[in-house]
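First up is the structure itself, then whatever we jot down about it.
Of the protein chains in this complex, one is absent; all others appear in place.
Read from first to last, the chains carry the letters A and B; within each, the first residue is number 1.
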Amino acid sequence: MASAIITLINRPFAHWSQEKRQLWATVLLAAAFAIYPLLTDDDANIDTIANAMSYATLALGLNIVVGFAGLLDLGYAAFFAIGAYYYGIFTAYQVMPPWSEAWAPLAFLGLVEKINQGGPDLVHFTMSFWLALPTGALVAGFFGVLFGAPTLRLRGDYLAIVTLGFGEIVPILARNMESVTNGAAGLNGVKGPTLPAIKAIGFGGYSFGVDATPYYYVGMGLVALLIFSSIRLRDSRIGRAWMAIREDETAASAMGINLRNFKLLAFAIGASFSGFTGVFFVSKLQVATPEMFNFSVSSMLIVMVVLGGMGSVWGVVLGAGLLQLLQTWILPQTTNVLHDIGHAINSDMLVAADLVQWTQMFFGIIIVVMMLFRRDGLIPATRAQPKLEMEEQHADVKRGGFVNVDRIEKWNPGTGNALEIKDVTVRFGGLVALNKVNLTIPAGGVVAVIGPNGSGKSTLFNAITGLVTAEGSIKFEGMELIGLRPDEVLQKGVARTFQNIRLFPKLTVLENVLIGEHCRLKTLPFGAIFRPPSARAEEQGALRKALDIIGLFGNRLTPRANHTVSGLSYANRRRVEISRALASRPRILLLDEPTAGMNPNETLELAEQIAELNAMGLTILIIEHKLDVVTRLAQSVTVLDHGDVIAQGSADEVQRNEEVLTAYLGRAHRAKIEAQDAAAAKEKANG
Amino acid sequence: MTSGDLFLQQLINGLNLGAMYSLLALGFTLVYGIMELINFSHFNVFMVGCFIALGVLKLMGMDGQAVILTGLPLIGVLLVTFLITMFSSGMIGVGIERLLLRPLRAVTGPAAMILTIGVSYILFNVILIGIGGDTRNFANPLPTVTWNIGGAVLRLRDVLIWGITVILMLGLTYFVQFTKLGKGMRATAQDPEAARMMGVEVDNVVGLSFFIGSALAGASGLIFGLYYNYAKVDMGFSAGLRAFTAAVLGGIGNVPGAMLGGVLIGLIEASSSQLIGQLWADVVIFSILVIVLVFRPAGLLGRQAPNKS
Partner (left out) sequence: MAESDILLDFKGINTYYGDLHALKDVSYTIKRGEIIALLGGNACGKSTTMKTIMGVVKPATGTLTFDGENILGLTPAQRVMRGIAPVLEARRLFPRMTVYENLEMGAYTRKKGPEYDQDLERVYSLFPRVKERRNQISGTLSGGEQQMVAIGRALMARPRLLCMDEPSMGLSPLFVEMVFDIIKEINKQGTTIFMVEQNASMALSIAHRGYVLQTGVVVLQGDARDLEANPLIREAYLGEMKVDADE
């Protein structure tokens, strides 16, 4: 029904582009909020909305941690507290060391003042609100790194509990460290912001008082800043990396994303958003108490994010707004209505009703209902897919390799060996999965690894790419790979696909491929948010390159570039995975059963495409069990069985090899085959 | 009091707390072992159980310390209260599982866990709105029988709590080790698909684990009431987090681990409260939680390191 209304409103503007419509909608919304305080006298309402803005910024920060990066943080209010107490300590009258001349320079800068409360002279910190905002963010961000460094590698539910623990410890510390925080009574006399005098334009300075309106505008500024930053981050290399981590950590790491650094980044940025909201919140209330930062605040923020949509910037703002609306307007108003009805029909129960008490109950119900029926939230983060035209839907099998190959830079494989695997052993507990495996892959060559189920083929790939620990030596172009993390291995130029296709399900084809380019791009958060020309150029270049790569597959992927990969056919998902690997500009490509699940025609098509990649200079190591593919592609074949190499040679030699036949078919079979071959030869000889 | 007496008294207090936390941790770890789900509503089932027990005692005419019972009537009253409390709590747990968690069984990710946060809120507010947020007096029908061990005091209440806890633990162990359903539960925890193919009705096993877990939470709530003589709507969070720490310390998913962890946390809390004050004791306990998860996620007795998904 909501979508019907939106369609109706959209109709006069249907010829405008999506972006233009969104831009104007945003402008109108901002204007409405900007004008509101000028139109109303009700300071209480303005105050409420200003509070709501604080919660919106908190929710936006949490959205980065939970929604983008998938890190479940149940103690987010801890950073809120840190920002708040930071500002509180540096403006209230709690921490006041004795005055000495050493403080004079800071007094000159306006950071402290000398006061006297009937005793020796004391230092009173008078940090400016505007200075506290960014520094509070930094302090909170620092604590984010401190908390996160030891804990972010924990699995999701454990991380949730640990963050819950942190979320509890911080208010408890606030309550206990009385000398600094004044304990449970809280810090009073936190100073509101002041606008300094600017003589040049005759502006005499302004001190925020109890009137809510100036806070409202500051709040609006903060919300706008955070919405802007969130959206910019989301649509950048950074946001993509976070979402990759959220969807599939292992694949993200194998595609070059440094898990630890990016998780810490998300956590720290989220913490800093929370920190500076703390500064703002406390400057408005002019007091900081431990109760303002306990679990109920953290969990309310979770409700906001869940309601709005995890990972959805506007959704989260909506969620925050709705919950505040519920709490401060809907429930009290409904209570009043009930009271009136109660008086009218003489019902004591209705007269005594107080729905505001029910706020938390509603929070619980909202969570349950959303999780059961609409897990993606009110404004889901994944956008709707555009429908495909008829011709775009159907794609013929193309023989003859790729399309538009000239768009792609060729490789120069060089000479010598691309990969040297020496005496590699992998153990899982007592089981030896790979036993002193030796394998050499010449530069520019195609080597196939075959073997029965459980022979260790995928384990070999995992050992090369750093997903399992291995003994021995694996040298890629002379560089030792053993001991490197998967993202480091990718950076060196070794890319892979997975046997059971590990794409990032909620992301589009293009986003998946762009993640492949992650480690070759350099944009950092600053660049992502402010988009200097270098960052913009980099992103454009990356997009072009990604389109070129998926263009190799003709019209199979290109029309679906903005479709979520979870809706694609199995074969297309395989193609996306290969594109993603190619996007990292590898020098060797490890393909794990790439034609699995494809019919014979598709298999042939892909085999030719792989041959073409090799012709362009890419070294290929492929696990395959379809021998016609192996015969067509491989210059050399290695056979694994139970972790041992049992045969190596050309495809033809290996097929006739007795041990291989035994491994696949069983002991007794060999004799029969030999007997048949002998009989056939004899017949031939006899004419 | 000499330091020896002090130590002994802390031991007694610690074991009481330990009993309560063990039962709560056991319930929690049972569900986790089978479903790998962190059930946030567990500690509010504990709270609801406490209020149910309070209500049952009131219905039977117990009021504050006005009525003191001994011998058979005492045992009878306690038995009835335990049975009703445990059964009702168990049914609440089953209700939560069947109605709310069952539909999410196939969904990967944190959806189920987040849902339990919501259920937790709902339980809390049902009591808050229905009964009120103030502290309620919990009836104490126990006679004041005490024994002196040096300077330390051992109360009848303490012995009773330990006795009940031991009985429940033995009962649980017997059930899990020796009965068919119990073995079905263990099999499901170790390999759910194989268990299904042996004919175990996994749905029933899951429901049963919730029932038992929640029943234990209810029993723990009753013990809280007997020990502290009050019930308050916000009692769940603090006790729950301690029980959670206990389960993690012992090894999450591990039944003997939960028992061990509970006792340890109880002892640690008792001694910390004495030595460094209640508030800092909280910090100590949460720090233990964080330290165990960071350095030894498998806990003392556990096998699996919960680092990889």
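Keep this in mind: contacts are C-beta pairs under 8 Å (C-beta built on N, C-alpha and C of every residue); 3 or more make two chains touch, one makes a residue touch a chain.
Just so we're clear, the structure is a prediction, and the values are computed from it rather than from any experiment.
Considering the whole complex, the residue from B:Leu59, B:Val107, B:Met198 or B:Ile276 that touches the absent chain is B:Met198. The residue touching the chain not shown here, chosen from B:Gln190, B:Ser238 or B:Gln278, is B:Gln190. Looking at chain A, the residues touching the absent chain are 452-454, 569-570, 593, 596-597, 599-601, 625-629, 655, 661, 664-669, 672-673, 676.
Residues of chain B that touch the chain left out of the display are 180, 183-184, 186-187, 190-191, 193-201.
One rule holds for everything that comes next: only the chains that are shown with their structure count from here on.
We define each chain's centre as the mean of its Cα atoms; on that basis chain A and chain B are separated by 36 Å.
Every residue of chain A that touches chain B in the complex is listed here, in rising order: 72, 74, 150-151, 153-158, 160-162, 164-166, 168-169, 172-173, 175-176, 249, 295, 299, 302-303, 306, 357-358, 360-361, 363-368, 371-372, 375. By the touch criterion stated above, chain B contacts chain A in their complex at residues 36-38, 100, 103-104, 107, 109-115, 117-122, 124-126, 128-129, 237, 241, 244, 248, 279-280, 282-283, 286-287, 289-290, 293-294, 297, 306-309.
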